[in-house]
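Below: the structure, in structure tokens.
With one protein chain withheld, the remaining protein chains of the complex are depicted in position.
Labels A and B are assigned to the chains in the order they are written; within every chain, residues are numbered from 1.
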Amino acid sequence: MITFEHASVTYPGGVQALKDVSLTLEEGEFVVIVGLSGAGKSTLIRAVNGLVPLTSGTCRVGDQVVDPTDKRAIRALRAEVGMIFQTHNLVKRTTVLNNVLMGRLHRTATWRTLLGTYTKEDVEIAMQALERVEIVEKAYVRASNLSGGQQQRVGIARALAQQPKVVLADEPTASLDPPTSHIVMRDLKRICRELNITMLVNLHFLDLARAYADRIVGLRAGELVYDGPGAEADETVFRDIYGRSLTADDVLEKQGTL
Amino acid sequence: MNGPTTDEQARQRLEEITRPEKPFNRFKWIVTAVLLVMFLGSSATVDVQLGQITALPERTVFYLGLMFGPPDLGEIPRATTAMIESLGMAWIGTMIGAALSFPLAFLAATNLFSKPIVFVARQILNLFRAVPEIVFLIMLLPVTGLTPVSVALALGISSIGTLGKLSAEVIEGIDHGPVEAADAAGGGRLQRIRWSVIPQVIPEIVALWLYRFEINIRNSAVAGAVGAGGIGTLLIRQISQLRDWAAAGTALAVMVILTLIVDTISGRVRRRIIRGPQRAVDIGADEDDDDGGGRTPKVPGPAPTTAGNGPLAPI
Partner (left out) sequence: MTGATAPPTTSAFRRPTKPPPPAFAIWGTIGFIAVTLLFAWDWRYGIGFSPAEIIENLGRRNPILEGARNLDWSTLASPTVIAGFVETFQMAAIATILGGIVALPLALLNSVTGAPNRTVYVLVKNFNSFIRAIPDLIYAVFFVAAIGRGAMPGILALFFLSVAVIAKLTSDIVDGIDPGPIESARASGATHTQMLRTAVLPQILPGYTSFALYTFEINLRGSAVLGFVGAGGIGQVFNNYYQRGWFDRLAAVVVGFFVVVFIVDRVSIAVRKRLL
């Protein structure tokens, strides 16, 4: 479903965030990327929808090559790829429903967007997305009035409203407390199964990664250092990925066993 | 918040939750209605002849053609002198406003004086803000005559309100550590203001003066209403009395160019005063090594940050 071939990214400042990464994700797979902050996790995820352009190599979604210079094509591709963010990235001053309807923009005529009127079908899709994350009763509440966990569910609903084939999640639990983190991860996994969506999730916490991932991909300094089933990733593997011994900050439940 | 454990439970819960009805946003409708009534009501009743609207595009193009056809280069020296006079009125006016508003700003700061004093000071400032320049100018004419000095005084007095209000906001935003330190050292209120408040607020207040100077350059055109000198008077005479459109076009160009040049200089000085000597944060210089943490990575394209444009204060 997603294929990286010798993908590299060098930022204008000269920092190389991805070094020659080759990776193939199958349809419906739930893949977690782990690595230290600065290891290139965010870059890898953003290369899939072209928010970060590759400096060399290619990335494919389905059989379409990601090419941010072709505005029309990249918008069409992004419409099929939902994205969930660490900071939720909701427009706080508007309603939950309006935020979810952002996921329908690609299918909405510009004049409709300008007037702020969406079609019945689009509203229905948005409502169904909210139902799937069990927060539909908040549809007309301002996003700023929700808790962090609720805001993240709205973020997930926005991605689902795109009716995507692929969902990218950039540290979706980083600003949530441990119980809420588990709920969000469980929701993501459930949705991945129910809708057969390919998911690519960045995580920092090892226990979360192991508990939910079909497959774990390890990045260190922009290089692919591990790729294997989630269940097989043990402490030595993580030590290898992190390049140092593990600390309490690397697990979500501080007293958790690893 | 407990997630469903089985599909069965999930389906059950889904059926229990009902979708909310779209609520009626009263505030939004009231605002829309008021705006519509104001606009349509005013448009329908205002004393405008239809001919004035229909003739507008054609006449505008015609007179702009006259103004900016062949330029009247001979007019440049006179226009420049007049513009410098306008700049003089604006500058002296701003300095008068700065001097008069400075003490009032402290009296209007809630963190320095008690409520009654602040209230009185604020009302005085509001009073100066509500009166248009032209009123002060007319009141001053018997004293200083149809001269640039009258204009400078009028601009100065009408600047008191805004300058005082914005300066008071700067004073209210100060760091309280030094004030407490001065209190602890047993300073009186005046000493406290002199040694712990003024040093903190002076750069931002001076920046406000410069900002007001930029506004006063435009406001100095009010001199033209009564003929008290400056570029405003020159332009109004050329357009409405002499109908010398070519000269007016040249004078207008001189005015716009000099205004923009002075704006640019003043804006640079303001930014330098507020930011200090270091240059604005260079794009991509300090964040490139940080990729994770959800921060947006740098993407080639339009620069993501902008140099701030001075105080975000209303005029």
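Convention: a residue touches a chain if its C-beta (ideal position, glycine included) is under 8 Å from a C-beta of that chain, and two chains touch if they have at least 3 such contacts.
Bear in mind that the values here come from a model prediction, so they are computed numbers and not experimental data.
*Asks:* Among B:L87, B:V118, B:A168 or B:A247, choose the residue that contacts the chain missing from this document, as touch is defined above.
*Replies:* With B:L87, B:V118, B:A168 or B:A247 as choices, the missing chain is touched by B:L87.
*Asks:* With the full complex in mind, choose from B:S101, B:S167, B:N219 or B:T250 the residue touching the hidden chain.
*Replies:* Missing-chain contact among the listed residues: B:N219.
*Asks:* Considering the complete complex, identify which of A:G40, A:G82, A:G149 or A:P172 is in touch with the unshown chain.
*Replies:* In the full complex, the listed residue that touches the missing chain is A:G82.
*Asks:* For chain B, enumerate the residues touching the unshown chain of the complex.
*Replies:* Answer for chain B: residues 35, 38-39, 42-43, 45-49, 52-53, 55-56, 59-60, 62-63, 81, 84-85, 87-89, 91-92, 95, 126-127, 129-135, 138-139, 141-144, 147-149, 152-153, 218-222, 224-226, 229, 232, 235-236, 239-240, 243, 252, 255-256, 259-260, 263, 269, 272-273, 277, 296, 302-306, 308-309, 312, 314-315 touch the chain left out.
*Asks:* Just the residue numbers, please: which parts of chain A touch the chain that's not shown?
*Replies:* Counting only chain A, the missing chain is touched by 49, 51, 74-79, 81-83, 85, 87-94, 98, 101-103, 105-106, 108, 110, 113-114, 116, 155, 158-159, 162, 168.
The rule we apply is simple: only the chains that are shown with their structure count from here on.
*Asks:* Quick check: how many Å separate the C-alpha centres of chain A and chain B?
*Replies:* 43
*Asks:* Quick one: which bits of chain A touch chain B in the complex? Just the residue numbers, please.
*Replies:* Residues of chain A touching chain B: 11-15, 17, 35-43, 46, 51-53, 85-87, 127, 131, 134, 136-140, 149, 170-171, 174, 179-180, 183, 186-187, 190, 202.
*Asks:* Which residues of chain B touch chain A in their complex?
*Replies:* That would be residues 1, 3-4, 13-14, 17-20, 22-23, 284-285, 288-295, 297-300 of chain B.
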